[in-house]
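Below are the structure tokens for one structure; questions will follow.
Omission of a single protein chain aside, the complex is shown with its protein chains in their original locations.
Should a chain be cited, it is by its letter among A and B, assigned in written order, with residues numbered from 1 in that chain.
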Amino acid sequence: MAVKERAHRLASVRLPEIRKEHLIQYGVAGLTACLVLAPMLPVLYSSFRDRPLYDSGGTLSLSNYARLFSDPGFHKVIGNTLAFATLTTLISVLLGVVMAVLVGRADIPGRSVLGEMLLWPIYLSPLVIAFAWVIMYSPAGYVTLFVKQSLHVQPWNLYTIPGMAVVASVALMPIAYLYCSSSAAVADPALEDAARTAGAGPLRIMLSVTLPLMRPPILYSAVLIFTIGLEVLSIPMILGGPVGIDFFSSFLYNRWLGGARPDYGLVGAAAVVLLLIVTVLVLFQNRLLRDTARFVTVRGKATRPHIFKLGRLRWILFACICLYLLLAAILPMAGLVMRAFTKFLTPLVPPWRFLTMNNMIVIFSYPAYVRSITNSILIALIGGFVTTLFVALISLVAHRSEFRFRKVLDFLAIYPRTMPGMIVGIGFFWAFVMVKPLGPIRNTIWALTLAFGVRYLPTAFGAISPMLARIGAELDDAARTAGADWWTTSRAILLVLLKPALYSSFVLLFIQLIKEYGSAVFLVAPGSEVMGLTMLQFWVQGEAGPVAALSLLQVVITMVIVYAGRKLFKVKVYA
Amino acid sequence: MPEIVVKDLSKRFGNVVAVNHISFTVRDGEFLTLLGPSGCGKTTTLFAIAGLDHPDTGLIRVGESTFFDSSTGQFVVPEKRNCGMVFQSYALWPHMNVYENLAFPLRLRKVSKKARDERIAEILNLVELELYKDRYPHQLSGGQQQRVALGRALVYSPTVLLLDEPLSNLDAKLRERARSWLKRIQSRLGITSIYVTHDQTEALVLSDRIAVMREGRICQVGSPQDIYASPAEPFVADFIGTSNFLRGHMAGAGEDGTILVDLDAAKASIRINTTKSFAQGAPLLVSIRPEKVRVVDRSRDAALPAGNWLEAEVVDGIYVGACYRHRLRVDRTTLRAETEAELTTKRVWVSIPDDACAVFEADPAQDSAGETPI
Partner (left out) sequence: MRRSLIYVVSAMTIVLLSLIPLAGCSPTTPAEPTKSVAYPDYYPAEYEEIVEGSRTEGPLLVYSVMAESNWKPVIDAFHELYPWIEVQTLDLGGSEVFERYYAENASGAQTTDLMITADPTGWIEFVKNRGEAMDYESPENSKVPDWSMPYPGLYTVTTDPMLILYNEQVLPEDLRPAGIGELAEMAMANPDIFAGKVTTYDIVIPFAFAINWAFVRDNGEEAWGLLETLGPMTLPEQSGGTQLEKLTSGEYAVGYFVSSGVFPKLPDLEGIVGWSYIEDGTPVYLRGMAIPKGSTNINSAKLMLDFSLSHDGQLAWGQGGLTPYRSDLTAEECPRTFQSIAQEIGGEDKMVLVNYDENAAAGRDAFIQRWNEAFNR
């Protein structure tokens, strides 16, 4: 029996005393609401105002919305954006699921190494990915020229919507992969064995049993990736801008930059529109995941999942995965490494003519840049840890309790991702400036930790919630009848069983927090610099070498943390 | 050991009434089974007693404590009810070994380590799993997991024991052994227990009393013998064991506590003992257990003793080890009968003993048990 059905409220039941669980649940919900709404409210308010928040005497109206919808640019970009986001979501999720199943559950040789390499794109900022792909796959890119010279055919055009979707998919696929593989790792083999005895081969089992059971993480990652696709800025800006393909994000960014004064009203209205779209998506997602009892696989009878034997397909699939890794991870990463140690990079001249350590030296010669590295590590460690725990709490309250406002939490948990990073940053900036008690932490790294943590709440939620859905409700029931209250049950049973998902969440958060820059723009101050923004500053000045060097540092740091964490916790993320 | 009182309990899920104002009492130390087909509301009732479900109306009281009372709005949370519960899927916590699964409730009750160890050893002894203390659930067989689940339910000496179809996942042989073992433990401990199952054999073997449920109501409560021999409704007669059903009409009441029933499907009448009274001509349903039907070879022209004898022809028979089960055609209807030896002739006499029938008023529109199915 699903927990939801048993949480039927009885109007006449008086709750006699304030129980600990109510305190915790209301506390968590209240805090979540504050954190999520803090950046959203100023933005919402400014969407109705005819002038920026800092100017007094403004009037409230819907004129910003009118302007947004009547802007000729707006209509042009909506089609582009939807096409891009849809294509990206389809490709990412497909790739992510396939990889999760193959690398996580099938006997592909070298699974652990391959699984590690699949994650490489997510260690890089989208800005860096775009620029690494330009190095390799742009019309003057190394690989493009190689193909042109050897095969005498114009291979592809990176500067098209499908081209950009491929880049974005490669960048975002690790999210779907990580979400799905922690689910795949806890499948109950009895369910699959049942299919085997009925005569199903491995492929059939995968399609009819394993995949449908992965519906929660598939849906979560699809919604999250689609949302990111709607608001990602760097890929459209670098790849689409020059050829005139504009997306919603770059459209907004240009309206922000290009007016006489930044158009807060328009940007606010656009943020609200995005919010509504994502709300609809989440409603849809919830509808599809409604009866989560269908996805329960971790029951009181615990067993180990077994590995699918692929037979003849084994080496073919291995080769395919290797090819994908070569094109999507290794080559761009190679481009990045090259650029990090060269003054310039051009296919017209051999790279070793320009070898230099200068890019690295520049970074370490200025205290502000060194600080940005240490700050980012701190923020990513603390932010990742705290956010993971907090989101675990949110998940427990949203999906495993009888809290009255559970459903609201589902929405609150994804809203932070609906707003482009810059807008989140502006929102938090306003929150810190207007709410005086928060004043002292503004301009410190704690403000950034808070803003980043909130921005990536949905990422953590998507890593943890589906896993929660797979733990049978009878484990909760058994604990309750044995005498444990809601909090003890959550703590001693559910949180422990969630460990693989908590670890995935921490890793994902660390990776995202260390490279974040969009929401940092308005919050950074001397002393609280972060790597993502430093990279952007270098980039704007035309210094691509230090950008590559810094990005390489980021990747190395992240890999070290991921590896160390895995060894310490003995929890595998993917298999 | 306290008694469990349930009064006027009801619960609906949306438009579906799962539990429809039922009341029953489980006496001190008694083993009561809630028996019925799936969807009859038995599990909902059990969960309501455990506190895992919020009923709509009713009263649930265990001993002196009121767990739930809709008239005052009182509701005690499950963790405070001190019930022991065994789940259908055992619900052993996979990240804890056997010892830790058992220790969990004791830790919650702040039992000292020494006392905990003693108690766990005692329980493991009881369920015969002393050597498995350090094993994890996935390292145990189904039967062993089930015993751990029972042990965990008992380790903290609960006031009552609730069992939700705990044997349904075991194979037949194991289930039989588990049944008798479970019964032994329960009577040894003398703990008031409610058992939920759809398996009527289980119910008959284990229970002190059975409450047969259907579509949210209780059809009959009684000892296994009562329920078997004197079903209160055609449904009960059909659900417990097997029954033959004959439709007929009230032909008349006799002086000696018998009535005459004109059978619809056979041109005959039978006389049966009953304390019930019916209006003349009222449509009736007579049920008779196959093992009570006597069959005699018609080819031998022996004199038949007094009784309800009908002409019949053997349709088929199957051997089930303990006896032969035959289907016999009686005019336009079919009866099932059990015989020790195989019937060799086709034409037989069938006797309906007058003291082994249950008779019910038949609802002409609705057919709760119907004609004897093939």
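Rule of thumb we're sticking to: a contact is a pair of C-beta atoms (placed from the backbone, for glycine too) under 8 Å apart; a residue touches a chain by one contact, two chains touch by 3 or more.
Fair warning: this is a prediction, and the values are worked out from it, not measured in the lab.
Q: Indicate each shown chain that the hidden chain touches within the full complex.
A: Contacts of the omitted chain with visible chains: A.
Q: Among A:Leu310, A:Val362, A:Leu389 or A:Met559, single out the residue that touches the unshown chain.
A: Only one of A:Leu310, A:Val362, A:Leu389 or A:Met559 touches the chain omitted from view, namely A:Val362.
Q: Footprint of the hidden chain on chain A, which residues?
A: 52-56, 131, 134-135, 138-141, 237-238, 241-244, 254, 257-258, 260-262, 343-349, 354, 362, 366-371, 374-375, 377-378, 381-382, 385, 429-430, 433-434, 439, 442-445, 521-522, 524-528, 537-544, 547, 568-569
Basically, only the chains that are shown with their structure count from here on.
Q: Where the CA atoms of chain A average out and where those of chain B average out, how many Å apart are those spots?
A: 54
Q: What part of chain A is in contact with chain B in the complex they form?
A: 1, 5-6, 8-10, 12-14, 16, 19, 298-304, 472, 474-475, 477-485, 488, 492-493, 496-497
Q: What residues on chain B touch chain A, complex-wise?
A: So the residues of chain B touching chain A come out as 13, 43, 47, 50-54, 56, 70, 73-75, 77-85, 87-95, 104-105, 108-109, 136-138, 142, 145, 149, 152-153, 156, 162.
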